[in-house]
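Every protein chain but one is kept in place in this view of the complex.
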Amino acid sequence: MRNFISVHDVKDINALAETALMYKADPFKDRKLGADKRIGLLFLNPSLRTRLSTQVAAANLGMEAIVFNVDKEGWALEFEEGAIMSGSSVEHIKDAAPILGSYFDILCIRTFPGLKNREDDYSELYISQFIKYCGVPVISLESATLHPLQSLTDIISIKETLKENVAFKSINAKPKIVLTWAPHVKPLPQCVANSFAQWVNAWGEADFVITHPEDYELATKFTQGATIINNQDEALKGADFVYVKNWSTYTDYGKIYENDPGWMLTDEKLKLTNQAKVMHCLPVRRNVELSDEVLDGPNSIVTRQASNRVWAAQAVISEILKNA
Amino acid sequence: MRNFISVHDVKDINALAETALMYKADPFKDRKLGADKRIGLLFLNPSLRTRLSTQVAAANLGMEAIVFNVDKEGWALEFEEGAIMSGSSVEHIKDAAPILGSYFDILCIRTFPGLKNREDDYSELYISQFIKYCGVPVISLESATLHPLQSLTDIISIKETLKENVAFKSINAKPKIVLTWAPHVKPLPQCVANSFAQWVNAWGEADFVITHPEDYELATKFTQGATIINNQDEALKGADFVYVKNWSTYTDYGKIYENDPGWMLTDEKLKLTNQAKVMHCLPVRRNVELSDEVLDGPNSIVTRQASNRVWAAQAVISEILKNA
Partner (left out) sequence: MRNFISVHDVKDINALAETALMYKADPFKDRKLGADKRIGLLFLNPSLRTRLSTQVAAANLGMEAIVFNVDKEGWALEFEEGAIMSGSSVEHIKDAAPILGSYFDILCIRTFPGLKNREDDYSELYISQFIKYCGVPVISLESATLHPLQSLTDIISIKETLKENVAFKSINAKPKIVLTWAPHVKPLPQCVANSFAQWVNAWGEADFVITHPEDYELATKFTQGATIINNQDEALKGADFVYVKNWSTYTDYGKIYENDPGWMLTDEKLKLTNQAKVMHCLPVRRNVELSDEVLDGPNSIVTRQASNRVWAAQAVISEILKNA
């Protein structure tokens, strides 16, 4: 693995997930793998879990991690080729990236979409330019359209849960996983939903259903392979895992069309499922996206998911280091 | 020691202070105690001494310290149970805390009071919720009503000064310590004053006097055991230590009633004392709280106090690590 930007960078999802679970069992197994290496964590947008779990993962591998909040500690970067820089952007990615590449062995970057222009966001200009010019392996800490470290964590958490539930395996050929849209107060990126769809489809070991109100369809290049149902109750029936997430509209880009509170996941709705485990990438708006009763109840595995972020990051960094 | 939130977490103040002084004499004595451990420093409010001294203390113990400015690098947290999160807070402490607890072995948190509602602030909701949900030991880096690392430093600095002053010990049974209110330009929390009162009272090895203008009384649960005098000159007489600090009103909460410049500590006022050593937690408003002549003169031990922050933090972290 050279970069970690999407599921396409991964040869074997199950093997990568097993590496992560191996680190969970023995965090310091490869404590010398990152000796004398540096990983730079660049944030153009805020982060809690992604940042801290990646720092901890790097430290577990004996690697020096340095965080730089580009937006707050630095200045605005320019990404357009040929720009006449007489405006507010202070430095071009063409100048900044190769230098960062000379300081670090691996670079990680988080960039959010603008949600103004779909073509711009879906071209992944920022992270692509960064990869093009920095000269070292790049790990996405969430980009305009995808969040692969989150999706790897999600797969790890599903696999771990399946392993614990021996009874489950004997009954079903494949677990039923439902990704459901949920209400929110702000227009959010499609990244987590896109990425989860991409990974579950690539993994191929689930019956995968996506449910959302009409007008909230996702890009087909990510959803292809999933069954899409606009009736949430119908979709939830018999589900083993329910992944809850809000996203703004894709077709008429970056908008909130409706925000029907009836789409919030509650204990009542959970009764439709096969005692499904409930997932969310966090942060979650309690009693807007999910009810307290679900989040605080026995079906929630959101803390497990977020805790597994460390092992997902550690597996990815170690694969890149071993490949270097 | 499991948590370090107030003096009630400390079994033996003198023993803890001696541990701190031991580290001052030999900073790297326990350099392997924190190996493979992580301490997370979370700031909901700004900090200079507390942050840097705790980072240095952790490094002295061989522990990886990671700083996260929740307010600036993350987002607004919700602390109310049952909140419908359709407003500006992005993540509930119930979701964030257990995850942070899974990333770190010890968590430190700084939260200031709102100074709007006394009941809210004095319930210590923020730090209590954090302890309740994070699942690992918590060290207060200053909370709504207390600042225990500062108070431990203060006791250490007093003990250190007393040891050096052999003559002193032969004359007095107990040193006279005066905590005096001072003017300021902004309404400040009562934390440092509350905490100092709580610790000196618990320590029990001083004649302890608190002086402040009428209307600036502190909460009796912290001051109980001290003599309270509203005449500053009277209070200062024969003092061996004068601790200078501003605080806003407690009874009619969070206000500035008067700001009599006559309460500023000057060399003239120091003449009333027994050549008292002058203390302040810093930052200090020069020529508002204390005059330049006092701060720059031989009686000030404010730099000693602040320097001792490292050893106070190191003693507390090591006690928690040894207890884990």
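So that you can tell them apart, the chains are marked A and B in the order they are listed, and the count of residues begins at 1 in each.
Heads up, the rule we're going with is that a contact is a pair of C-beta atoms (placed from the backbone, for glycine too) under 8 Å apart; a residue touches a chain by one contact, two chains touch by 3 or more.
Just so you know, these numbers come straight off a predicted model, no measurement behind them.
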Q. Of A:15, A:90 or A:324, which residue touches the hidden chain?
A. A:90
(Q) Among B:96, B:127, B:144 or B:295, which one touches the chain that has been omitted from the display? (A) B:295
Q. Of the listed residues A:36, A:119, A:164 or A:214, which contacts the missing chain in the full complex?
A. A:36
Q: Quickly run down the residues of chain A that touch the omitted chain.
A: 36, 38, 40, 64, 66, 68, 70, 72-75, 78, 82-87, 90-92, 94-96, 98-100, 102-104
(Q) Touching residues of chain B against the unshown chain: what are they? (A) 27-28, 43, 46-49, 51-53, 55-56, 59, 69, 72, 185, 282-288, 292, 295-296, 302-303, 306-307, 310
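In this section, only the chains that are shown with their structure count from here on.
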Q | Equivalent-chain rotation between chain B and chain A, CA atoms, steps of 5 degrees | A | 120
Q: Averaging only over C-alpha atoms, locate the centres of chain A and chain B and give their separation in whole Å.
A: 40
